[in-house]
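Starting off with a structure, shown below.
Chains shown are a subset, placed as in the full complex.
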Amino acid sequence: MHNSEKYLESLLTATPQEGRELAIKLARKSIAAIQTDPEMRKVLRANYAQDTAQLIASAQVIAVEFQTIAMANNYWKP
Amino acid sequence: MHNSEKYLESLLTATPQEGRELAIKLARKSIAAIQTDPEMRKVLRANYAQDTAQLIASAQVIAVEFQTIAMANNYWKP
């Protein structure tokens, strides 16, 4: 797993919405770190987007990543 | 995953009940971020609503999202 790409500069985001987007990005980058072939990932994605069990499992990953990001941003409290 | 919709203004809610509703919304939006076709999601939802394993997995996602929201709201302590 050689993942030399730098994709995470900071956990801080301006808004909760951007925090969600970062959580989704982190989840995707984890998968890309294991399955390093972009063409293969494209094929795999087409399949799992129609498999609800895998969609739900993906949502679980996003939920955990978002929890970390929300903590880092002190929940974007005003 | 182009998810340009802005669906999360704030993690703060007036009541714990609204916190539950936000948790469910976040879980749904994660799935929508991966399976972007609304018609396809409608088909998929009809199936998984009758599959207890997937219902339980969905409840797990909601539980994690709710934990984050509850932390953000300091558990709605009076």
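Residue numbering begins at 1 within each chain, and the chains themselves are lettered A and B in the order written.
Simple rule for what comes next: a contact is a pair of C-beta atoms (placed from the backbone, for glycine too) under 8 Å apart; a residue touches a chain by one contact, two chains touch by 3 or more.
Here the structure is a predicted model, which is why all the values come from computation and not from measurement.
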Entire complex copy count, 2 subunits given: 6
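Basically, only the chains that are shown with their structure count from here on.
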Centroid distance [mean C-alpha coordinates] between chain B and chain A, Å: 16
Contacting residues of chain A [partner chain B, same complex]: 15-17, 19-21, 24, 28, 48-50, 52-53, 55-60, 62-64, 66-67, 70-71, 75-77
Chain A-touching residues of chain B, taken from the complex the two chains share: 1, 3, 6-12, 26-27, 29-31, 33-35, 40, 44-45, 47-48, 51, 53-54, 57-58, 60-61, 64-65, 67-68, 71-72
